[in-house]
Each structure stands twice: as C-alpha cells, then as structure tokens.
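Comments concern the structure below.
Every protein chain but one is kept in place in this view of the complex.
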Amino acid sequence: MADEQKPEGPVAPKPAAAKPAAAAHAAPPKPPAVMVTTPWESDIVQLLKDHFGDDITEFSTYLGQNFLVAKPDAAIAILDTLKLELDFDYLVDITAVDYPKRAKRFDLVYILYSFARNERIRVKTMIPDGYMPATAVTVHLAANWLEREVFDMFGIQFAGHPDMRRILLPEEWQGYPLRKEYGILQQDDAWVRENLGIESGQ
Amino acid sequence: MPEATFLDATELVINMGPQHPSTHGVLRVILKLDGEKVNGTECVIGYLHRGVEKIGENRTYQQFAPYVDRMDYVAAVSNGLGYCLAVEKLLNVEAPPRAQAVRVILTELNRIASHLLWLGTHALDIGAITPVFYCLREREEVLKIFENYCGARLTTHAFRIGGLLYETYDGFEEEVRKFCDWFIPKVDEYEELLTNNRIWVGRLKGVGILSADECKEYGVTGPVLRAAGVQWDLRKAQPYSGYEQYEFDIPTGENGDTYDRYTVRMEEMRQSTRIVRQAVERIPTGPIMGKVPKVVKPPVGEAYVSIEAPKGELGYFIVSDNSTQPYRLRVRPPSFVNLQALDCMVRGGLVADVVAIIGTLDIVLGEVDR
Partner (left out) sequence: MIANLFRKVFLVDLFQGLWVTFRNQDPKRIYTEQYPAERPKVGERYRGAPRLNINPDNGETLCISCNLCALACPENLIVVTSQRNEQTKRKDLTTFTYDTSRCMFCGLCEDACPVDALELTQDFELASYTREGAIWDRQMLEEGPKPTQYKC
C-alpha cells in the first residue's frame, strides 16, 4: 500500500499506470532532492559564530524557521550558551530522525524557545549509530524524559543521563521501533509471548 | 546491626497502579512514602503507547489526520488543527479566512469542552461528586454542535489540509450563539459550588506549588505555566489561524498552586466564550478550502508548528522527503512534558495531594503515550 498512488480518475487507470513505469526506465535516476534553505543572519548568528567558530557548520532558514547544524561534541555547549547568554531558556523538544543510508545516520534535533525574544530555534547535529551524545539534562531539566524517549525509539544513548532506560516500551523490549528497518507490523515476539501469553496477533 | 522492627521509619513503596480511578488513564505512579508524606514518585508510562509516530510514516498526509484525533482524545479538534497547520506550513498554503474563522470557533469550543471535562474529573477525584454531572451536561451541548458539524462527537476529524471539508450547517451560528449565552451562567454555577467552599480551598490551596522558574526549567506550558504568573499564551505570542483579530485576556495566577490553576482554567473558559462570540459575529464569506493538490507531496524540508492546545503547547515536527507519506512525524505532547514535573510538585505533600496534583496537571494518557 505504501507505493500506490491515487489514479487520475475512475475512467482510465491503465494508461496512467503504464506511463510512469516507462519514464522510470528511460530517464537516468535524479539525485535526491534537498531542502531549499536560505542563509540566516542575525545577532544570534554573530554571537554563536564568535563563540563556536567551526563547530557550527550551517546557519539556515527554511519557511521562516531558523536552524543551525552543529558538530555533535559542541551541541551541549551551544545549548548552554543559548540559555545563558541569549535567553533561550525553554527546551521545547528533543527528537531524532533516521536516515539509514547516510554514514551519520541520525539527525538529533533540539528545539528551543526564548520567552524574552519570542523566537524559536532548532539545533541539529548528525550522529552515527553507536555514538553517545552528552545529555542535556545539565542544561534543561525537561530533557530527562525527552532523551529517554529518543533512546526508547531510536537507541541513541545519552552519556551522563541519570536514568537511561526505556520509557514508553517495556524495559525488556528488544529493538528500536522508529528506526527505518523496524517493520510497521513488527513486535518483540519473545516479550509478547512471555508476558502476555499470546502469539502476536498480526 | 539490630534488626529493624516495624516501628522503624522505613520508606514505604506503594504502587498507584495503572488501573486507578484517579489517574486519568493508564498511568502508574510508584510512590515512596514516609508515613503519609511523599518523598518521591516515579511515573511509569507507556501503557497506551500505540506507535502513532511510526504509523505516521506509513500513511499519506490525508490518511493520517484521523489518527491525530486519538492522541488527546478529549480535545480532538485542537490536535487536528495543529496537524493541518503543520502540513499547510510545509506546503506553504494558508487556509482561506472563512475556514480560519470556523476553525477558531470549533477549537475554542473544544477548549471549553476539554476544560469542562477537566473540571468534572478533577472535582470527582478530590471528592466533590456534583460538578461532574453538570460539566458533562454542558459538554453534551458542545459535542452536539460538533456532531452536527462533522458527524462525530469525540474523534471529530473536522479539519482537512488546506481548510475545511464541510460547510457550516444551517443554524450553526444560531446554535453557537445560544450555547454561549447559556453557558456563561453555568460557569458562575460551578464557581458557586466550588470556589469558596472551604473543603475545596483547603484541599487545593498551597498544594503542588510550581514556581515560574521551575516551570520554564521543566518545559511546562499551558495553564500550569500561566498559574505560576507567566503571562504567555501561544495564541497571543505567535498567533495562528486568525487569532490576532480577536480580543481576549490571558488569565494568570499568583502562587502557582493547584487553586490558581483552577481559577486560571475557569477564567479561560470565559475567555474562550468571548472569542467564540466575537468569531461567530463576523465569519467572513468565501471559499473554505485553499489551493491544495489532490495528492499532497510537500517539497523536501521540515517544519515545526505548535499551537496552544488546552493542555499546553502541542507541536508537530514534520520532515518530508517529497513523497506522499511523511518521512518523520514527531508530536510534541504537552501532557508528556508536563507530567515530568509531577515529581517536583509532589515532594513534601501528602498522598491525597498526589491525586489532586495529577488532576490539576490535566494529563491525557493518550497524548502522553501516543
């Protein structure tokens, strides 16, 4: 069901299905599209450039939302600077995105908001599988459960976290569901059989 | 070392299990008690985890909209609004003004319904059994309006990407106006029942204090933050869907205790009625659906859009890779982040206060667990 597109109309489903197949064979594969961003200029950018220089590789804006891409080691220092010097005192969210074909597989995203400036900012870092980023709990207490959820769903362990264990799934669950290789109907059959006493009903 | 007898003060660990009438869903709280005083808690969640984010990666954008209602099932219309706004941001379209006005009306009615349910269940947990009947009676009227508009009471699926699907039905403005006029005296009735009642005040004042700094540290938003004195509301700070046209106040509290959260939410119900009254007077005419293609394929990119849901800041972070299905759909649930603050609020209180504090945080487990 994932690859089917809606037909153009009830009248002629067959010609529409034949055309894309022919076109895919004829044309060479296009490079994967990337996000069309515009560079971001502001006093925040200047201050961060002065502090961190090379550690931040990109300052961009997409659809009016500013974000910066940083090296993973510098992420916590950046969060600290943003909190102490630039008033970004509210950690909105920590999440991750899985790009399995990249060497640096995960995109760890921190979303921050400043009450004083009424601005939101995203800090993104790219980390490979097995890397343990430093925890943000020292900077924002809200990171506690948010990082536990990232660990639960992706398997990214945070170094220095006071309580690094699963939060939504049972503790003995094997597998990290939001990774792309985890199937949509897949479950930890051993856990289900042991604890629920049933065979998985899918 | 002499053996400890049962008279020694040891820490008692009690389980407030997932099946409990006062935990507002399947929430397990492990309490560490010293007699009646609470030393610490630990929340175990995940009993209602349905993998909504993973489902989002396997459904098209339009197909995912019904799943969104089922997260915060009490305020389904708000969830739908947040999701539609996020996808519209990615597509760079805006809903036409008529659609925006009707969206505001339905979302504010939903805020009233959510706060009514909160008040009823919170009072019920504390022991006041009467308000829940009246609150649910008022909620029936709101749900009737939803049912007449989109066909379902709770899991509404009212909005579509780009605007609305259904035109307002005949008599929509009339019914909404009648509801507003009928509803305001009812809020006064609840205040009569509860606000000055010595039992209510005694159980709520000074309980579960969360100061403004602690709120910001824990990332707590919504009425909990406003009760701590911070006058911040996403509808005023970063308006969406035409909220800048309406006049309303942001109620705040002083102490950040449970009683303040109660007054803040009661006042929010009144302010929501005010917004609905203004909006229903001037619904513009025009189309109800923006220019959205039939097959929704946003360009490669990501966006984070958040709205002021009745529980706090509800955010959607959608990453798209130019296909019909989102690449990553993250929901930032207000109840999940608010629930983290439970441990901080409960220390030093009594066991009965734990129930009051869980109630006052206004959590919905569907949203906490997704």
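By written order: A and B. Residues from 1 in each chain.
Note that in this section a contact is a pair of C-beta atoms (placed from the backbone, for glycine too) under 8 Å apart; a residue touches a chain by one contact, two chains touch by 3 or more.
Since the model is a prediction, treat every value here as computed from it, not as a measurement.
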item	value
Touch criterion as defined above, residue of B:N148, B:Q238 or B:S323 at the omitted chain	B:N148
Option from B:N92, B:N197 or B:S211 whose C-beta touches the chain left out	B:N197
Residue, one of B:R137, B:K291 or B:R347, that touches the chain absent here	B:R137
Among B:E174, B:E189 or B:D213, residue touching the chain not depicted	B:E189
Selected from B:N39, B:Q62 or B:Q278 as touching the chain missing from the view	B:Q62
Residue numbers in chain B that touch the chain omitted from display	59, 62-67, 70, 130, 134, 137, 140, 144, 147-152, 155, 157, 165-166, 169, 189, 192-194, 196-199
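What we mean here is this: only the chains that are shown with their structure count from here on.
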item	value
Averaged-CA centre spacing for the pair chain B and chain A, given as whole angstrom	25
Residue ranges of chain A in contact with chain B within the complex	2, 5-6, 32-36, 62-63, 65, 89-93, 95, 97-98, 109, 111, 115, 118, 120, 122, 140-142, 144-146, 149, 153, 166-170, 177-178, 182, 184
In the complex with chain A, residue positions of chain B that touch it	45-46, 49, 51, 53-55, 57-58, 89-90, 92, 216-219, 230, 232, 237-238, 294-295, 299-304, 306, 313, 315, 317, 319, 321-322, 324-325, 327-328, 330, 332, 336-337, 339-340, 369-370
